[in-house]
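Just one protein chain is left out here, and the rest sit where they should.
The block that comes next holds subunit A.
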Amino acid sequence: MTIDGGAPDPFALERVDAAPGPAPHVHPDIAGFWDSLREGHLSLQRCSECRTLRFPLSTHCHVCLSGEYAWEPIDPRGTVNVAIRAHEAVSDLPASGVSLPEPWRGMTPYLTGAVDMPAGVRLPGRIVCTCGRALRPGTPVRAVLLEAADGATTYGFAHACP
């Protein structure tokens, strides 16, 4: 993907193949996030009044309560803050405090966690990694596009496994 007809777009997300997770529920007040993903960017809201970049998605700014904002693509490179493995054994459990609903139940083992982004926010997301190194905090990962149920697109993270 390029912008201005030539220079590569450093914020463009790659699409990575992985088993699809559940589809996001999109409603008008936060649709801009999902529209942006479909266009290949991970975008967050920047407050038009106090300029705070915010997460989670919200109609108003948590600092100044302004309802004016613009969607802004962010740098997809980040580092793992925390990652856990949903182990295969969890899928054998009957309903309990940790049992997983489908489709996650059928997808174990997988990695998921939270990633610190240079934009100053920590984002939750599944982490695609086959070597297991992404379980270590500080591991570089990048935001990617992942297929979700019903042909939808969501985001996650990917580690450049050796």
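One rule holds in what follows: a contact is a pair of C-beta atoms (placed from the backbone, for glycine too) under 8 Å apart; a residue touches a chain by one contact, two chains touch by 3 or more; residues count from 1.
Criterion: contacts and distances are computed from a predicted model.
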Options "histidine kinase", "Acetyl-CoA acetyltransferase", "4Fe-4S ferredoxin-type domain-containing protein" or "Heme NO-binding domain-containing protein": UniProt name of the undisplayed chain: "Acetyl-CoA acetyltransferase"
Residue in contact with the excluded chain [from A:C50, A:C64, A:V82 or A:A160]: A:V82
Touch with the omitted chain, as defined above, among A:S48, A:S99 or A:T130: A:S99
Touch list for subunit A against the chain that is not drawn: 21-22, 24-25, 30, 55-58, 62, 81-87, 89-90, 93-101, 104, 107, 110, 112-114, 121-122, 124-126, 137, 148, 154, 156
